[in-house]
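In this view, the complex is presented without one of its protein chains, the others remaining in place.
By letter and in written order, the chains are A and B; residue numbering begins at 1 in each of them.
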Amino acid sequence: MSASFDVDRRATSAQHEALAGAWGDKPGLVGWLSTVDHKRVGVRFIVTAFGFFVAAGVLAAIMRWQLARPDNHLVGPDLYNQLFTMHGTTMMFLFAVPMMLAVGVYFVPLVVGTRNIAFPRMNAFAYYIYLFGGLMLYAAFLLDTGPDAGWFSYTPLAGPQYSAGKRVDFWAQLVTFTEISSLLVAIQLITTVLKLRAPGMALQRIPLFAWAMMVTSFMVIFAMPSVMFASTSLITDRLVGTHFFNHAEGGDSVLWQHLFWFFGHPEVYIIFVPALGMMSSIISTFARRPIFGHLVMVLSLVTTGFLGFGLWVHHMFATDVPELGKSFFTAVSMMIAIPTALQIFNWTVTLWTGKLVFRTPLLFVLAFFFILLIGGLTGLMLGSVPLDLQIHDTYFVVAHLHYVLIGGSVFPLFGAFYYWFPKMTGRMLSERLGKWNFWLFFIGFNVAFFPMHILGLRGMPRRVYTYPTEMGWGELNFVATLGATTIALSVALFVVNVVRSVRHGAVAGDNPWNSPTLEWATASPPGPYNFARIPVVGAREPLWDPGGIRGHVTGLADDKPELLVTSVVDAEPDHRFLFPGPSIWPFLTAVATTAMLVASVFTPWAVVWGSIPVVVTMIGWFWPKRRDTEASLALERKP
Amino acid sequence: MKATRFAAACIAVAAVALAACEREQRRFQESSGNAPAQAASPADTVRPGGGPAAKSPADPTTGDVASLYQENAYAISQGKQLFTWYNCVGCHSHGGGGMGPPLMDDKWRYGAEPEAIYKTIVDGRPNGMPSFAGRIVDSQVWQLVAYVRSMSGLARSDAAPGRSDAMQAGEPETRREKTRPRPEPQG
Partner (left out) sequence: MATQIPALADRAGWTLQHALSPAGPQAAQIHDLWQFTLWLCVLVGGVVFAAFAWALWRAQRGTEDTPPIDVAHATEQRGVRVVAAAILVVVVGLFALVTASVMTDRALASLPRANPLTIELTGHQWWWEARYEDRDPSRTFSTANELHVPVGRPVLVKLLSGDVIHSFWVPRLHGKADLIPGRTNTIQFRADEAGVYRGQCAEFCGYQHAFMAFLVVADAPDEYERWAERQRGSAIAPSSDAEKRGQQVFLQGTCVMCHAVQGTDANARFGPDLTHVGGRQTIAAGTLPNQPQHLAHWIVDPQAVKPGVNMPPNRLAAADLDALVAYLTSLK
């Protein structure tokens, strides 16, 4: 019986008030900038990432209108190169990864039953550095300094000789900003999932969404340093004349490709795996049963994370990498279909044996099965070396990547928006608008991208600003543009839905979908403290299983931001920990870091002089406060 | 007080913006025409490939045109490419000089202003600098002028080119210290 869980209601209103005081923020601008509440930071991350999604979508719309007819002159080659570079860079670095991590930032602490994310000030810093990096890139774009060598920025085209000016330097520095942000969030998520779970939430009871976010975070930690090293080397090649990618002085432009794709392939799994977690959350709720084959699902996520690091050369099959080596990567590229297939089959069994609730979240999730399936199959085609040599760098790849990224990640993400919006805002999104949103998106997406498979097979390469009439590519391109316009309408509809529902949507209770996981065991939206009483968990579906919640934690202070740290495997209580409160220093450190990084686009000395303000702000950040030390000592003596 | 500080900040931002706009423009459509056949300099001026100067319509070149290229990263990088293609390296090497004088030092026989360098390329100079009138179009001469100035650090470091994808011949132009041009006796 999925009773609405009322542990929180056992807490008195005085206790709620004390907790709100301990965990809440000060009012005003300074309070707004100083927040370390993972939910407030998470919302900012989500809204900002969505803003970048829309911006990149607008760029894509312009590209599609340029390509709608052959020999078109809407946009010249210089601007077009900037458009597709900005589109790819924004989607991959400023929307997809931050958005997925952001949903984790908001929901992982709730799902594992704790009060905040680990390292909350670092969380705030990660948001600001991400925001400032994105703003830097768009400021550059508006000043005709937008990068124009592709989101993958191959050398030597992106090197100092063939890309004049500062355009590529801003791209490379953007990578620095976003990688710092993602790495920090990854560390927070891993720590939260491993050390801050509610007592009783042993490893086998961790929800699949939390597993997905943890696997993603490990991938981030191993993949991001590769691209950071690559982009930093590119900056030094361009700024001070190093020779990392200069073949004439012992460097190699293929080195760039290895470094970039060693990150670039896991990157797409970093975008895909969180969506797999969202799928599990939604399917389980809307099929009214736990996901079939939980252990296999967890192992599939972990296996995907590992295998994702063994594929990168499949982006380089046209280079002179040795043939035997290429075959190895064909084999692994095919192999990674197995854990994904396991996920798909387990979900299918879940749906088949469940009782289906056809609401908008489930619709978006069901679209995954159609779209990602096609994307995965074209991925198998691209994994074969001989086939890839025909379809690599053509519109076939454009079709494939959008099928897997949009079908595999964006559709589940929209499902997750509809699913979790009531928890975040206390209101339901409109079902009617949701269904329109869904169908327009689904139809528009397929109309836009399916023809691109055919275009690629008919010889249309990527990254071309226009094409001759007699190639015969005009009609399909026009159809694709119509589809893209439909997608734009669908997203606009979503925005309308959100804006209207935030104010006037139906009031959602704590658990409007009657879901099994802990985030639904508290108010919608949760108070700054998440749970007035941290639950003691007894089952994998705490809100469904009769023994799901065995009790609640006592002994944590109400008037101080205290948290329970538990053990890694069995989530046994380990110690109490006083969390840092709101602080302006993450914001100031982000400003100082931004100044240093932006200035170092122009001169290497900025790294030297610019690090001084960074050090100063970090000292301010870490300087122990007498008040906090005294409170911590007081809590140790008497809880 | 607040208003003036805000205004100052706006002006600073606008200055950066304008600089960026100028530095990054890719001007593909240029006023064209072969470099005008100026009044020939002393008789010992040679022409590449020999032969009489081609008669071509003179193109007015204004000071504005000159400055358009000096701060433009694309123009300077094109100039660097042309410096090799049109075999300036044959006499000047990559700035160190050889048969021709060095171009990366601070000594300028005929002046370091863009117009002077333009004249050098178009008219030629005594003792072996050929006249490229009729051989190189105006826009490309200005690109070469901009590059030549960058060789001695006279271009803005954010517009000057970085290292090339070749064996290193010297410090990248963007790293060169700005020299103060001084006249050298014409010899």
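In this section, a contact is a pair of C-beta atoms (placed from the backbone, for glycine too) under 8 Å apart; a residue touches a chain by one contact, two chains touch by 3 or more.
Since the model is a prediction, treat every value here as computed from it, not as a measurement.
Considering the full assembly, A:D252 is the residue among A:D252, A:D570 or A:D628 that touches the omitted chain. When you scan A:A20, A:L74 or A:L387 for touch with the missing chain, the hit is A:L387.
Taking the whole complex into account, subunit A touches the unshown chain at residues 1-2, 71, 76-78, 81, 149-150, 154, 156-157, 161-162, 247-248, 252-254, 287-290, 292-293, 296, 318-320, 323, 327, 330-331, 334-335, 337-338, 341-342, 344-346, 348-349, 351-359, 366, 369-370, 373-374, 377-378, 380-381, 383-394, 456-472, 512-514, 516, 541, 544.
The omitted chain makes contact with subunit B at the following residues, 26, 28-30, 32-34, 48-49, 51-52, 54, 56-57, 78, 81, 85-86, 134-137, 139-140, 165.
By definition in this document, only the chains that are shown with their structure count from here on.
Against subunit B, the residues of subunit A that register as touching in their complex are 76, 78, 140, 143-145, 156, 159-162, 164-167, 237-241, 243, 245-249, 602-603. Across the interface of their complex, subunit A is touched by residues 17, 20-21, 23-26, 28, 73-74, 76-77, 80, 157-159, 161-168, 171-172, 174-175 of subunit B.
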